[in-house]
Structures are given as structure tokens and as C-alpha cells.
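Here the complex is missing one protein chain, while the rest keep their positions.
Going by the order they are written in, the chains are A, B and C; count residues from 1 in each one.
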Amino acid sequence: MIKVSVLGATGYGGIELVRLLTSHPNVDIYKLVSHSYAGKSLADVYPNFTAYKDISLSSLDIEEIANGSDIVFTSLPHGTSSEIIPLLYEKGVRIIDLSGDFRYISPEVFEKWYGYKHPHPQLLGESVYGLPELYKEDIKKARLVGNPGCYPTGAILTLAPLIANKLIDLTSIIIDAKSGATGAGRATSVDLNFCEVDENIKAYKVATHRHTSEIEQEISLLAGKDITLSFTPHLLPIKRGILSTIYATLLNTLSFDDIYALYKEFYKGASFVSIYTEGKFPEVKYVNGSNQCHIGFAIDKRTNRIILVSAIDNLVKGAGGQAIQNMNIMFGLDETTGLPQLGWYL
Amino acid sequence: MIKVSVLGATGYGGIELVRLLTSHPNVDIYKLVSHSYAGKSLADVYPNFTAYKDISLSSLDIEEIANGSDIVFTSLPHGTSSEIIPLLYEKGVRIIDLSGDFRYISPEVFEKWYGYKHPHPQLLGESVYGLPELYKEDIKKARLVGNPGCYPTGAILTLAPLIANKLIDLTSIIIDAKSGATGAGRATSVDLNFCEVDENIKAYKVATHRHTSEIEQEISLLAGKDITLSFTPHLLPIKRGILSTIYATLLNTLSFDDIYALYKEFYKGASFVSIYTEGKFPEVKYVNGSNQCHIGFAIDKRTNRIILVSAIDNLVKGAGGQAIQNMNIMFGLDETTGLPQLGWYL
Amino acid sequence: MIKVSVLGATGYGGIELVRLLTSHPNVDIYKLVSHSYAGKSLADVYPNFTAYKDISLSSLDIEEIANGSDIVFTSLPHGTSSEIIPLLYEKGVRIIDLSGDFRYISPEVFEKWYGYKHPHPQLLGESVYGLPELYKEDIKKARLVGNPGCYPTGAILTLAPLIANKLIDLTSIIIDAKSGATGAGRATSVDLNFCEVDENIKAYKVATHRHTSEIEQEISLLAGKDITLSFTPHLLPIKRGILSTIYATLLNTLSFDDIYALYKEFYKGASFVSIYTEGKFPEVKYVNGSNQCHIGFAIDKRTNRIILVSAIDNLVKGAGGQAIQNMNIMFGLDETTGLPQLGWYL
Partner (left out) sequence: MIKVSVLGATGYGGIELVRLLTSHPNVDIYKLVSHSYAGKSLADVYPNFTAYKDISLSSLDIEEIANGSDIVFTSLPHGTSSEIIPLLYEKGVRIIDLSGDFRYISPEVFEKWYGYKHPHPQLLGESVYGLPELYKEDIKKARLVGNPGCYPTGAILTLAPLIANKLIDLTSIIIDAKSGATGAGRATSVDLNFCEVDENIKAYKVATHRHTSEIEQEISLLAGKDITLSFTPHLLPIKRGILSTIYATLLNTLSFDDIYALYKEFYKGASFVSIYTEGKFPEVKYVNGSNQCHIGFAIDKRTNRIILVSAIDNLVKGAGGQAIQNMNIMFGLDETTGLPQLGWYL
């Protein structure tokens, strides 16, 4: 059994990770650390855990966590992660970080988009970007994984086969993404009040969202050259799910079947990516609760564009599920172990 | 492995049952019968099954179903169930019916509330009311189970300890219940359109809902005398969940702790019932996706009433989950096998 | 033109009052006071006012407000209202208070339910309970009106004809009420986050909500004797609206038509109360945005109970709309002036 601890267990990302971990056949939960609720029972904070009421929440003791855990998931705000992770890292425990702190190759890019110098740039060289569909071999050997952002997971998986096969004009990429409100975390902000989010949709951080840089990093690596793209996130009145509608101009005249075949080939070993046949498009309710990324697309001959639509559950494939997929790989398990392929439509 | 077929697999009740069955360790799905979608792949109708795309939907062949299945779940409209079940029953296959057709002891009560004569009243004597917390021993031996209605499941479990312990005035019971829209099934009716249900709540079938009679039957059996009560269902703008707020007048002055102890005693062997401590009340998000029934209550000394609040997931404990619980009991498995204790808060 | 100021203009109650005031033909808005946003434009805080962008928000200057206003609406937290209102009152300006501070006759009852001594009990004798359907004559002469709570408005209007006509057992009243989230105001609390309220319903303050005492005060006055009743509020995943389902035992055998006639008679001069014919029940979407209270009911012969369902918009008839109705009466206008009879179904 893998001994697992979670730091930041009671945020929305943390609690979903914990929920998924409880049904993993190879996991023993060691410590659930919660700054806000240390000492309480998990069921007091999230009463859906009532039937598991013996799990208690701890305060952070680096020594204890590092000694008692085979792996630590950090579901903390960026900035906090980069303070705590070096302390864990030097004690030799493996770490999967769900913040943005260890996803970047370049400290300069991090600084530009996060607004401050990365405090431990040397660790950026140690960390692996935890997108298993691209980096499985690196993840196997990783001691520190930067688990991808929710938006980047959907966008990169959707774009990767196009880029790798050099099918599109690299200056033409536009990602219009729509996310459920769990993406904003369990914060107390007027903007996240039910009455502000319900019956509404808004774009936010237009042309300035940090995930732009994360997507650009990975797409540029695939392309072998620097790519600049447009990414616009929107907040939806739903809890879970990200739908990404992506536009790009095709370099050549290609049929649906041509591109479908390339996608199937690109993802042939990927258990968590499904490609839709012609005329079908994913919806977020198709992936709620699952670790799947569903991808559909159309070719618009009138404009010579490809329009792709992908759906993930931001809390699963976009966060905790992907983190567990990474853990599975790091510990030599089948990557699907303990992860839901089938979510709830209703 | 238990060979299982589902009739009516593509309604909301049916598909949730199928979803739960796919993760049951002792179940092999034999046939999924769908009148509307026979011949199609399940993933075409419910694309959340895309990663399981080899499940195909069948048309109904009684002979084949009866021969190839150890148990058949019927998730059909009332009236249709009572036509088909006798044909299956005489072939010896075990059956769990999710309609209202085999929940009643008295054909007269059925006729009064359903508006037509029961076509097979003799089978009512064979069928067992599938509420495991009350009838586990009968269910073990049953060949035909009438799986309880969603509202009755919540109401009966919440009231049973009060009745059994003779704590309340039997003329004082009022059940004000609120349900998610999956309870209405996958029907096409203007009333169920998104724009009609969203941002709304309504009471419906005030003083006339059929589940009244089902609750009264069971509560009367527990009391040993005929009980008449008030039950008002409401439609909520949510998918899943029933919250029941129940009022009754106490016969004696009892403390919270007294009644709490009686509830804990009454449900001491029940894996799927949780009793809340003083000052806490269940919410539907605490049981979404789980087979749990959560019960909380307060004693109002000013009015000498007890006010109880219970929550279930209407699609799980109120339908398919409870049906699987019954199947587990009928096949000698632990009643919790393959059933979720922990749902999703988010 | 009536010169009007609003204190607490940027809470949910305040802003709806302001929205309604902007379309009132006899009103000039003098000052909109907002503690949080003084100095800003209203359109900066609520961009639906963009086409009215010259309204600016002020800080509180009692002298200025009292001198420049014919009437002041206070939409402030209880406790704050009772500090500020005496200062305005002594300057002679008329006041309609939307908090709970001036709704009570008895300072003892206030203290019992609000948990502290009323700081100006003598003013309770001056204030009139602003439910126009019961107190129109008193409101005409009032200098200080305690505008009713949202839940009490629905409950009292629904019960009043039964009480006045002595039709029900006064110990049997149960009010099960369901409210949209605007009722909780524009607070920042984890409990009011979108992800906590969406796809959920909960009961709260079971047997302890302050509005119980307000309803009891008014119902007792109508009955001429002290009444104790049960009131349970629930939080719905909708913005607006209260549905109250009310149960009471009838003293005599009465037909629907008998009671319907009594309701029509009781409300014959009331422009904002509609009584439903047999078999029809109000829904909150029927009154969204209007100042109407819709009431329907059924008589359940089996239990000898009457079950009533009423709907109001908590922000209109339950708050700002009713406040304007009171203002109209105080200033000799037709009570319907400037108030919406027709809301939005969609």
C-alpha cells in the first residue's frame, strides 16, 4: 500500500482528491492536513464523509509527513506550495504539487505571469510536468511533479496531435474555455456568491490569465518553436467541468477522417482520452466525475478552420484524478488504477 | 458472478442503476433492454459510457432474459411492469421491480391511488417491500421485490423509529418533501423543460400523490393501526436528491439525547442510515451519489413537536442503489457490496 | 415628487429597492448611501445601472439626509438600523425600516429572539407594522414603519383569512418555507458560495428562526390569543422567491368554495393578493419581479387539513416592493403606484 498525505485537504481541489483516494485499492491515507480545520473530523467539514467519520484533519508537521508518507499531494495556493515543497523535497519524499509553482521550465516565464520571482528556481529543473499523455516516461522517474492546471489539461490534450503533426498555422490558435465554479476554489469572495454566479456567464482575466503561459510552454515544446496564442476563460453557473472550444487554421486540406486517424494514433496508448466520431461533440455532463478527456471536432471548409471541442472534469482530469494518474505511474501501477472511467451524466 | 439484466435501462432511473452495476464486483451485465434505443450502443445514448462502448442495448425477449439472467431489474412505468413481470416470474427468474406495481399489500389501496384494478393481485402476496432496514429477512427469501418509491424511502426511514417506539401522536404526521427533477424521469413534457424548472420551486399533486399511500401502508404496519398523514411533494431545480422535512407531535417530553439513542438503537445494524448529532441537519449535497440516508432532528419545546430532516439521493437510495442493496441481500452478499457510501459534495 | 433616500443601497435588498424606485413616477432619488461603496458610481457596483451612470453613492450624513428627504428607507442590518433610525426620527423625516428592528410590539419578544435588549423600546410604540393588507389605516399616519420580513409577509398573508374567520385549530399551524438565496443578502460566507448552494437544498435555523416570532405576533393579534407555531426555512438554489407550504387542521368541514369565498372577501380591496381557483397552486416563477402574493390551497378530507401554498418574490413583496407600497400609502398615492403587477416567468 502506498502511504499518502494531502496538504490542503479541505479546499475543493483537495477534498475531491481525498474522495478519489478513498476508493483507490493501493492507497492508505496517512495524514490529511488542513490549515483551517486541523483537529476536526473530516465529516464535520464535509458531511458526505459521515460514513467515514474516523478521518481527522491534522496541522502541518513536515517531519512527520515526510517520514510517514510515500507520497505527498500539495493542494495549496501557489506561493505556499513553493515555500513548503522544498522542505519536503529535501527529506526525500515524493511530491505531486497541484499549484502552479512547479509547472514551469523557465523561472522568467513564471515571474512574468505570476508577478514575483520564483523562490526556488533550481527545483523547476527537478520537477516534471505531470501530463501523462505526454510525459509518462519522465513521470515514472520523477520525485517532484507539477500537476497541470485545469484549463491547460483540456487545451493541451486537444491541441497536441495537431501540433505534433504540423497541421495548423501556429499563429492562429484561439482557445475559448468555459469552467465550472469549483475552479475558483472554496474562497469567500462576493464574486463567487451563489447570487452572483447563478444565471450568469462572464469572461475573466481576458488576455491575461496565467494558464495562457502554461499552455504556450507545452504547445511550444511540441512545435519546437515559440507559440503565442489567445486564451479566454469564462465562469459558468455549474460546479464542475471545463468545455474548451478551440479554433485553428489548417495548413492543408484535410478530411475529418484524416485528422481522426491522426488523433486515434496519437492517443492510442492513452486510457483517458476519447476521440469522437464525425458530427458528435462532447459536453461537460459526459465527463462529470470521470478522469476522461473527450475530444470532438469539425472541419469548416468555408473558413479552412478546424474547430475542436473538448470536455474534462476540472476536479478530476483537471486536478486530483490526474494527480492520482501521476502517482500510479510513479509507483509502477497501471495508470488507470482506482480512477473512474465512468462519471455521472445526472 | 450474478448475471443481471435491466429492463428500461435508458430512463434516468435505469441508467443510474446501470452505472452503479458497472462497478459492482459480483455482477455481470447480461442484457440492457431499452424500448426506445434497442440496437444502439449505450454510449450513443449516454456518452458518459464512451469508455465502455461495447455495451449494446437490446429489445425485449422474455425467454432470453429469463434464461440468461439470475436477476432482472425492471425500471419501467407502472402498468408496464405489471404486464411483463408475471411473464418473467413464471419462468423462475428473480425480479426487483422499481415501479409502484408490486409495493402494495392491498389491491384495493393500489386501485384507489393508481386508478385501475391491479391486473395480478395474487402476485402482490408474493412480492416483498424492498426496504432492507425493515424487511431484510423477507428480502433474503424473496423472488419478487417491490423496490420502494423515492419519497417513501426517505419518509419511512425517518419516521420508523418514532412509530416503533410509540413516541408521537399518529394523527399529527406531516411530510413536506422536496425532490430533484430526475424523479420525474426522462420524459418530454413542457413542465420539465429547463426554463420551466430552473429558478423555480413548486408543490405538485398536493394531498393526492400516490406515494402517500405507500408511506401510510408501511407506517401503519409499524404502528399496528391505520395511519393517515399529509404528504406534499415539491419539484426543485436540482437533478438529484430528496430532502424531507417531517413534523410530528410528541406524546411525551423527551430530550434530544433520548430520541437520538432510540434512533441509534433502531438503526444499529443499518449500514446506510446515519443519525446526526444535535444541531446538525442533512443537506442533499451530503448524500449525492451515495446510498446513504442521513437523518437529523430537533425537538421544539415551544410546540412539543419533533422536526426531522432527512436526505437521500433519489436515484441511489431512492431507486437503483436500494435495488442493488436488495439484490445483495437476495444473493447472500454483504448488503453494502458495490454500493457507494461516499458521494460527491461538489 | 417625493424625495427619497436609501441607506444600505448596495445590499441585495437595497439595490432591488433602488431598481424599483427608479421606475416610480412620483419619486426623486436624493441620496443613496452605501457604507462599502461611498464615492463610487452605482453602475460601478451594479453594472446593470450603466445606462443610469450619473447616480453616485454617498456616505452617511444624518443632517443632510434628514433635511433633503421626504422619506428614508433603511436597508441595514438589524442593530445598525436601531442605532441610526432614532437620529433620523427626531429630525422629523419619515422612515421605512427594512430590518427587524421596528417590527415588534414587545421589547421582551424582540430581546428573546434577537438576543439583546432593544436599545430604543419607546420607538417600538411609534412604529407601525408595514403589512398594508392588515394595517393600511395605521400606515397612512405612520412616521416610522417596520417593513415586514420576507418569510412573515408570505406566511401572514396566507394564514390571515383562516385566523380571522376562526377556521383552524390554532395549535396546528406548520409553515414549511423555501427561499431563494438573495434572502441571505450580499454576504461573503462560505455557506453562500455558488458551489455550496447550487444543486442543494437545506433546512436551517430549525425551530429557532427569528421570523417565527414575527409571524406569531401578527397571527396572535388576529386571533386575539397567543399562538405558537412551527416555522422551518429552507435555502433553495434560486435567486428570488419564497414558496410557503402551510398546514393547519380545520375546525369544521368546509368545502373549497366556502374557503375560497372567504379569502376573496378578506382580500377584496387588496391589489397585490391573488387567490387561486381549485386545483391550481402558485410557483415562485409566477411572481418573480412582481409585488404580488399568490395563494392556492387544497382541502384534504382524509386528514381534515387545509394545505396552502403561497408564493412571493422575497425582494419585492417581501422587501422593497412592499416598502414602496407603504410609502405610497403614507403619501396618499394609490398603493399600486410604480409597482410591478406583472413579473417575469422566464
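Methods note: contacts are C-beta pairs under 8 Å (C-beta built on N, C-alpha and C of every residue); 3 or more make two chains touch, one makes a residue touch a chain.
Remember, predicted model here, so these are calculated numbers, not experimental data.
Asks: Of the residues B:Lys3, B:Lys91, B:Arg186 or B:Lys205, I need the one that contacts the missing chain.
Replies: Result: among the candidates, B:Arg186 touches the missing chain.
Asks: In the whole complex, not just what's shown, which of C:Ser34, C:Asn200, C:Gln217 or C:Asn288 touches the removed chain?
Replies: Of the listed residues, the one touching the omitted chain is C:Asn288.
Asks: Any idea which of A:Thr245, A:Ser271 or A:Thr337 touches the chain not displayed?
Replies: Reading the full complex, the residue touching the unseen chain is A:Thr245.
Asks: Could I get the residues of subunit C that touch the absent chain, sorted low to high?
Replies: Touch set of subunit C with respect to the missing chain: 12, 15-16, 19, 22-23, 46-52, 182, 198-199, 239-240, 274, 280, 282-283, 285-290, 292, 294, 315, 341-346.
Asks: In the whole complex, what residues of subunit A lie against the chain that is missing from view?
Replies: Listed in rising order, the touching residues are 171, 174, 176, 178, 180, 195-196, 198-204, 206-207, 228-230, 232, 234, 236-241, 243, 245, 247, 281-285, 288, 298-300, 302-303, 305, 307, 309, 346.
Asks: Could you please point out the subunit B residues that touch the chain left off the display?
Replies: 12, 181-182, 186-190, 192-199, 237-239
Criterion: only the chains that are shown with their structure count from here on.
Asks: Report the inter-chain centroid distance for subunit A and subunit C in whole angstrom, where each centroid is the mean of the CA atoms.
Replies: Result: the chain centres lie 46 Å from each other.
Asks: Please tell me the distance, in whole Å, between the geometric centres of subunit B and subunit C computed from their C-alpha atoms.
Replies: Chain centres of subunit B and subunit C, defined by C-alpha means, are spaced 39 Å apart.
Asks: Counting only residues that touch at least 2 other chains, which ones in subunit A make the list?
Replies: Counting only residues that touch two or more other chains, subunit A contributes 12, 182, 198-199, 239.
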